[in-house]
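In this view, the complex is presented without one of its protein chains, the others remaining in place.
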Amino acid sequence: MDNLYRDFILEHYRNPHNKGYLDPHDLHFEDSNPTCGDELSMTLVLDPEHQHIADVAFDGRGCAISQASASILTDELRGMSLDEAREMDPKALLEGIGVPIGPARLKCALLSYKVLQGAVRGGETAWPEAVDLAL
Amino acid sequence: MDNLYRDFILEHYRNPHNKGYLDPHDLHFEDSNPTCGDELSMTLVLDPEHQHIADVAFDGRGCAISQASASILTDELRGMSLDEAREMDPKALLEGIGVPIGPARLKCALLSYKVLQGAVRGGETAWPEAVDLAL
Amino acid sequence: MALQQAVETAVPDRRRPERGFDGAALRADFPILAEPARNGQRLVYLDSAASSQKPRSVIDALSDAYEHHYANVHRGIYQLSEDATERFEEARRRVARFIGAPSEREVVFVRNATEAINLVAFAWGRANVRAGDLIVSTEMEHHANLVPWQQLAAETGATLEYVHLTDDGRLDRDDLARLLARGPKLLAFAHVSNALGTINPVVEITRQAHAAGALVLLDAAQSVPHMPVSVGELGVDFAVLSGHKMLGPSGIGALWGRRELLDAMPPFMTGGNMIRRVTLEGTEWNEVPWKFEAGTPAIAEAMALTAAIDYLEALGMDRVRAHERSLFEAGWAALSSLEGVQLLGPADPDLHAGVISFVIDGIHPHDVATVLDSEGIAVRAGHHCAQPVMLRYDIPATTRASFYVYNAPDDVDRLTDAIRAAQRLFAG
Partner (left out) sequence: MALQQAVETAVPDRRRPERGFDGAALRADFPILAEPARNGQRLVYLDSAASSQKPRSVIDALSDAYEHHYANVHRGIYQLSEDATERFEEARRRVARFIGAPSEREVVFVRNATEAINLVAFAWGRANVRAGDLIVSTEMEHHANLVPWQQLAAETGATLEYVHLTDDGRLDRDDLARLLARGPKLLAFAHVSNALGTINPVVEITRQAHAAGALVLLDAAQSVPHMPVSVGELGVDFAVLSGHKMLGPSGIGALWGRRELLDAMPPFMTGGNMIRRVTLEGTEWNEVPWKFEAGTPAIAEAMALTAAIDYLEALGMDRVRAHERSLFEAGWAALSSLEGVQLLGPADPDLHAGVISFVIDGIHPHDVATVLDSEGIAVRAGHHCAQPVMLRYDIPATTRASFYVYNAPDDVDRLTDAIRAAQRLFAG
């Protein structure tokens, strides 16, 4: 926890990958974490068969964890099939962040995951069970 | 506490004074202690000037403390003026009983006092403040 | 620790739960029972149905919570608060597991069983009960499972009916069938009657009620502390309990309800923590169970409830039941052998928990309690918050002795001797 901000996350927060807005795009979704006001949108471009993610961008404002997690998550998406994206385990993202996230901040870390799910499933989804404690 | 029943109270309970029903009478009142089901009625005969208590009797059923206390209280009443009866301090009765009464049983001990007040004031009165704890 | 010893010396009993354990050996775990009471006599505590005493481990768990793990729960972004939240939510998981609930999301922390029933009466009741609807309760209920339904009926115009009792303190099943035939919305009844000791056949009754289209609320305040209870297996829809009756601290209890029922219910009390988003125009509720927990909960009390459950689970609830059953049998036998003592409730030990309610000819129950108290024996006398039971049997009150893990046959002996002494005293 002590170095949570020092390294990986702060690096992604200061220099986010895939930040922006793709226009045109095939999928778009945005959501927020009402308890802290984090806001995030995601745009995706699919391959011609509409099976795989060809490109992705996110935009938003909020805490370092939500923004860094979006940067980290979007790095993983190019080339992924839509089915794979739908079935993605939120734990994988938490592991990808690489530093332990306390329960109170799980929603920050998983907002990008929720926005992705909204985009690939075509509508809002519930928070993953893991964030129950953070409610 | 340990000898509460042994002596004074049990004696009055087994051989109550002034038990019965005066007919004719000038004043009559009855009441109960709903939490334990004690029931008590009192009849009073006044002197010709209607200023003093000439005779008194109680009837009822219930625990030893409520019945003994009625026996002890009624012993005190003959010759007392109505004003004196109205102004009587419930603590005097508790002292008259001579053994400490725990808060949970104050209502038992004071039912006779409440019935007396109802008779001499011409209607139901509140429990003395002392019984608050026993509610 | 005495618990450890009792469990170990009782190892053969693990396979024979009908044997129970040595309650006297457990007393060392309960500070209030270990110290000499007045007159150098040991306190014989026979009022556990009103509230149980607490083992050292529960008292220590409270201190530990405040000394090492205390902060407000939920939303705190610092380690101490996350630790407190995790322990608070762990208590919820432990309660869920202890009562066989499918999910801890179905366990709502409240102050006590009374608040749990009120929560259902307010939140479920106001949303689902209409004028002309029928609610059924029983004549053996604690006021907590009567008056909220009277209030609900009065406010909504619904009708409230009560299942009558048999002479030996059981629910009159014909009367129940007759009332269920009228298609009530809800049947609210106690697993175990605190005034009579009766154990009701919950599975059967619930099946009948469900067949009649009624939901079932089980008042488990007197069963969860004393016997294995699985709300899943019982099949009920709501169940309520109080922590203070099961070795836990005062100020904490639980409502369990089926997830879909809780999800559909509006909140009861409102404020912080039960909310997702508030604007001046309106509010979005949090998810269950938090939707029903407004404001700062009883944080340390929930943590200490975990320690109470630990203690009971180490004993094993089947053995707790066996233990109390044997005390009941001893107590029932001893008291029914006394002349002039009437016992209430069923004589069958399968239908009777460790609660013996009795009246003595010619001695008011309050006087019995006072005399017993002077002998160092704590029993309850009164209507036990079940006045309709008193009306049913036409008595002003009863004296009640109730058993728990720390009682043993020597307590039954002390009780019996003291009743004999009271009879001699009053006989003069």
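Order as written gives the chain letters A, B and C; numbering starts at 1 within each chain.
Note that a residue touches a chain if its C-beta (ideal position, glycine included) is under 8 Å from a C-beta of that chain, and two chains touch if they have at least 3 such contacts.
In this text the structure is predicted, and so the values were computed from the model without any measurement.
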Contacts of the hidden chain among displayed chains: A, B, C
Contacting the left-out chain in the complete assembly, out of C:338, C:378 or C:421: C:378
Among C:128, C:159, C:273 or C:342, the residue in touch with the chain that has been omitted: C:273
Omitted-chain contact residue, chosen from C:242, C:306 or C:423: C:242
Touch criterion as defined above, residue of C:53, C:222 or C:423 at the omitted chain: C:53
Touch list for chain A against the chain that is not drawn: 1-2, 4-6, 10, 14, 35-38, 62-65, 102, 105, 108
Residues of chain C (touch criterion as defined above) contacting the omitted chain: 31-32, 35, 38, 43, 45, 47, 50-51, 53-54, 58-59, 62-63, 66-68, 70-72, 75-81, 111-115, 117-118, 139, 142-144, 146-148, 150-151, 162, 242, 244, 249-252, 269-273, 275, 277-280, 282-283, 294-301, 366, 369-370, 372-373, 377-382, 385, 387-388, 391
Residues from chain B at the interface with the omitted partner, ascending: 1, 34-35, 102-105, 132-133, 135
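To be clear about the criterion, only the chains that are shown with their structure count from here on.
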Selected interface, B-C versus A-C, where C-beta contact pairs are more numerous: B-C
Distance from the mean Cα position of chain B to that of chain A, given in whole angstrom: 79
Distance from the mean Cα position of chain C to that of chain B, given in whole angstrom: 38
Junction residues of chain A - those touching two or more other chains: none
Junction residues of chain C, two or more chains touched: none
